[in-house]
Structure formats: C-alpha cells, structure tokens
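All protein chains but one are shown in place.
Now for chain A:
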Amino acid sequence: MASAASLTVSVWRGGEQGHFARFDVPARENQTVLDVVTYIQRELDPSLAYRFACRVGMCGSCAMTVNGRARWTCRTHVRKVVGAGGALELRPLGNLPVIRDLVADLAPFFDKWSRARGTFQPKEAEEGAVPDDFAIVPPASKQRRQADAGIECIGCAVCYSSCDVVAWNGDYLGPAALNRAWTLVNDVRDGARRDRLDAVAGDAGCHSCHSTQSCTERCPKNLDPSLAIAGLKRTLFWDTLLGRR
C-alpha cells in the first residue's frame, strides 16, 4: 500500500484517558514509522510527545504500538505495516502506564529487571568492586553460548507489551527481565545465582510463562526470551527435585 499519496495517521493523544487525533502525512518511497511521527511533530503539531534517541535500532526508546502491534518504530518501514488506504494507527506501548501521547512509562518494566536481580554481581568482589584478575570464559562453552544468546537485548519493552501473562498478572516479571536473569545465571563470573533463581521463581516469575512465544516472535533483535524462560524453569526443576535449593 505504499502507493497512496498520503498516509492517514491516527495518533493517541492524552494519558490513560484520551482520544485519537488524525493527521495526513505525505507518503514517501522510503519512510519509517518514526519518520512519520517526527514529521507530525515538526510540521503539524509540535505538542506531540514521543520518544526516540538513536534512530538506528540500538537504544530501544522508540517502541510504540503500530496498527495494533508493538514495534521499534525507527526500524519499521511504513510500507511493511501500513493498512488499506494508507492507514496507520499509533498508540503508546501496551501493558504500561501512559505518560502522554505516545510515551509510555517504562518504570514498572525496569523495576522488574531489578526485582529479577538483573545486575551482575561479581563473585569475588561482593560490593561490585573490580575483581583482581580477568575471568576466562571460553566462547564455545555451553554457558557462554547461552548467555550470548540473550545479551543483545536493548530494553525496548516490545516483548513485555506483547505478553498476555503481563496483562493478566501485574506482578509477572515479564520476558525481558527473565531473559536478562537467564544470561546472568549462565555467567560463570556471577556470584548471585541462588538469590537470582529465588527472585525469578514462582507465580511472579518464570513459572507463570505459558510459552506462547509472542515475545520471541516480536523481539526486534530476534532474541528468544521464551527459550530463556524455559531454561530458568528447567534449572529450577532439577535444583528443586534434587534438593539443591
């Protein structure tokens, strides 16, 4: 549908309560959704609030709900997602409070990273000091590969906003925080494995995941949080069964 001369863009305005405002934006051959939002803000309505920084898919700040689906907008081409007649509907990310217009409040999302013990805890240096020596972690080792698989997360919250369990259970840590925890569980330099496994167990943690894989399907970095969560479940299963916890 890239051939329409202009796009009809419905943009959420307001907070939790609000309405859609309509804008006509010229269609271009090559245009990202973020370009469209920027056009609206620069040319049509400077009061529009939205968030972005890097524009190249690194910072994770530009995610929004585009035609009903969470996406990173700086790397999403309009022609791939536009509806019939050039229709685009933009909302803030779901499963999060709305601050204003297209800006969601990511505080709950990042709070859950810290609840899942998403910070590295060096083994020998309890208070986070720099250890005396370099740790040697062979790149081909299983744990290293499992950690590597999830490490490129940019914290965009696309997965979090696509997860039904987050919608049903406000306490659920969500795919990104659990994915982060799994990378650290596999980090042989980390000393907080036991506490972290406690933090990600139970109804607020990995055991509530239904393995529906929306997170994996939608992650713009092609990570597999669903697999990471399965890893946490497996680890907790054997640790519990064998009395290691």
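Everything below uses one rule, namely that contacts are C-beta pairs under 8 Å (C-beta built on N, C-alpha and C of every residue); 3 or more make two chains touch, one makes a residue touch a chain; residues count from 1.
The rule we apply is simple: contacts and distances are computed from a predicted model.
K.L.:
Which of the following names does UniProt give to the chain that is not shown: "Succinate dehydrogenase", "ABC transporter permease", "Glutamyl-tRNA(Gln) amidotransferase subunit A" or "SufD family Fe-S cluster assembly protein"?
P.N.:
Matching the unshown chain against "Succinate dehydrogenase", "ABC transporter permease", "Glutamyl-tRNA(Gln) amidotransferase subunit A" or "SufD family Fe-S cluster assembly protein" yields "Succinate dehydrogenase".
K.L.:
Quick one: which of A:L96, A:A204 or A:L223 touches the chain that's been left out?
P.N.:
Answer from the full complex: A:A204 touches the omitted chain.
K.L.:
Under the stated touch rule, tell me which residues of chain A contact the chain that is not displayed.
P.N.:
These residues touch the chain not displayed: 165, 168-169, 195, 198-199, 201-205, 207-208, 233, 236-237, 240-241, 245.
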